[in-house]
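Every protein chain of the complex appears in place save one, which is left out.
Chains: A, B and C, in written order; residue numbering restarts at 1 for each.
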């Protein structure tokens, strides 16, 4: 259902070199499903760890409770390959788009050079007191732009 | 970033009455994140339970290892509201589209009448021996069509 | 390694009627391990839910952050039977012993009348400011004594 341009653009996110920020996670035995593969819940948790580390590395100085000041509003993941126990994986993250109150991350989960899954994540800046989205301020915009990957598709 | 038609169409999936198949799950204390909200991993697991039950109810007679003959290739979720402990939630599922080798499910997670999250899921029929997608046969197509929700958007 | 008296005493905890407080939890597909059985992590989470509910029911009025004012210091579980998906289970809890700064709970996990696992849990009353154990005060002792099951072994 994708056209050719979309397919080509997406293909880029299955290669390690597009990502700017990285973490390594290890697979646990309890991640296995009845087929003996790592379950989707674990894969989603690996992506979450990539995002949390991204925020700590890039925004750690920006706010004391930076880990709780954002709300994940949309998460899309494509599962490309099965993943087996034991071992470790790497998650790459990049800023793909910066909007008024939200920003878009792309993420890739790799076992060595093999791409296991890719994800797209919309995060909204959220004011916990008003419980409303709020504008990305200049400081935060600067941080995100610095991390933004300009990809010629 | 959505146009009006898309927004209206999606809005339908936040109401209980569009869904054909239902499960009830309960929240566990270990589902809570440091903000005291149910974490996204638990929400994704609730959607998974909805899909597994859908397959057992609708396809239980179709194949002995019906639970392992499909592969989830794409999962997209929109988180609309925070969810608190304790309590139970309901997940509704419907067949939205049937392709040649894959089908599309829509799912909604509700606390009473309140929609907490909606999801879209692409599942591919998968031959474990050849490790390739295979055509949805007439039997399975019949099952899916019976479950398909024709929604006038 | 148990003597006869101990063995007989423990046997009691595999019957539903000794327990005073109950919860019902449902099994999730993601709880399954590669053998197709519910994994130990899920079973331990069911016991946790029984304890949290016990505290909310019995001590909800006692302190605003009653869920965080105790620390689990010891957890022992005996896994008696395999548990399968799907379905729901019940966890029974009773107060077995009350000490100066800690109390002992016994718990049993049941599928219908069948006992799947039993647990023993030592919880210490904990002052978050001093980070030290503190005496169980008269109010709390009263609550615990009310919930205590006097079992003639």
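Points worth noting:
We take it that a contact is a pair of C-beta atoms (placed from the backbone, for glycine too) under 8 Å apart; a residue touches a chain by one contact, two chains touch by 3 or more.
Quick caveat, the model's predicted, so the values are computed rather than measured.
Taking the full assembly into account, the omitted chain touches A, B, C. When the omitted chain is restored, the residue from A:30, A:73, A:98 or A:133 that touches it is A:30. When you scan C:18, C:56, C:71 or C:133 for touch with the missing chain, the hit is C:71.
In the full complex, subunit A touches the hidden chain at residues 24-26, 28-30, 45-46, 48-49, 52-53, 56, 86. Although one chain is not displayed, subunit B still touches it through residues 30, 32-36, 39, 41.
Not every partner is drawn; the one left out touches subunit C at residues 34-35, 40-41, 44-45, 48, 67-68, 71-80.
Rule of thumb we're sticking to: only the chains that are shown with their structure count from here on.
If each chain is reduced to the centroid of its CA atoms, subunit B and subunit C end up 33 Å from each other.
Subunit A and subunit B have Cα centroids separated by 22 Å. Separating the CA-averaged centres of subunit A and subunit C is a span of 38 Å.
Shared interface positions of subunit B, defined as residues touching 2 or more other chains, are 45, 48.
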